[in-house]
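Left out: one protein chain. Kept in place: all the others.
For chain A:
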Amino acid sequence: MSSPVLASFHEQLHKCFEILKVNKSIWEGVLVECTSMISSLGNLATQIKALKNVQLANTPLAHFPSLQERLHYKLSLAVDTVLRKLDENMDALQTARNTISQHVSAAFQFYEKNTNTLDIICCVFRSATCPSIADMLEWLQDADRHYRLQLLQRRNFLQMLTPTDLTLMETAPKRWDSLRLPSREERIGDALCQVSFLMEMSSKAQL
């Protein structure tokens, strides 16, 4: 159980998990930012809708020339700004996802290269302190897939938003929240907890 290949593979896996941990927090941070933006987007949509429905001529504001168009223009600009920011955030998410993907696939490639040394029995061996290689690979793959899918769904959702479909934009915050999959996120958190002991051990050993 202590061949050099195994040790180096373990090391690579730990590195992967560290990357995952870092990027998970980045991802969550960006998502929090997004949530506030999306809610402001929903707010803007409500405003545009209200603007469409109101009869400005019947209000004291009737004296201002072409107020309706101006307000609409202003609101549209605001929507554009929010969407642009969201897009930037998506790019940030993409970077995080790419980093995770890169490391996960590197780990898999390493495993595939060394299948002869790392046979199944070795892969499924687990101890109290150390989860089995198969488990760790599974967690990594699941995490990678989760982030890939999340990004895809969120991007897809943002693409579906159009200035004409105000109802969709109004309900955007709710829909955005419904895209979250807490169970998957929990699983990633659990996985990180399970490997944390091992990671501490190895970092101590390095010290």
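Everything below uses one rule, namely that a contact is a pair of C-beta atoms (placed from the backbone, for glycine too) under 8 Å apart; a residue touches a chain by one contact, two chains touch by 3 or more; residues count from 1.
Note that in this section contacts and distances are computed from a predicted model.
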| item | value |
| --- | --- |
| Identity of the absent chain, which is to be given by its UniProt protein name, from "Spermatogenesis-associated protein 5-like protein 1", "Rbp3/Rbp11 dimerization subunit of RNA polymerase", "Gpi16 subunit, GPI transamidase component" or "DNA replication complex GINS protein PSF2" | "Spermatogenesis-associated protein 5-like protein 1" |
| Options A:C16, A:V30, A:V79 or A:I133, residue touching the unrepresented chain | A:I133 |
| Touch list for chain A against the chain that is not drawn | 108, 111-112, 115, 119-121, 123-124, 133-135, 137-138, 141-142, 144-145, 148-149, 152-153, 156, 159-160, 187 |
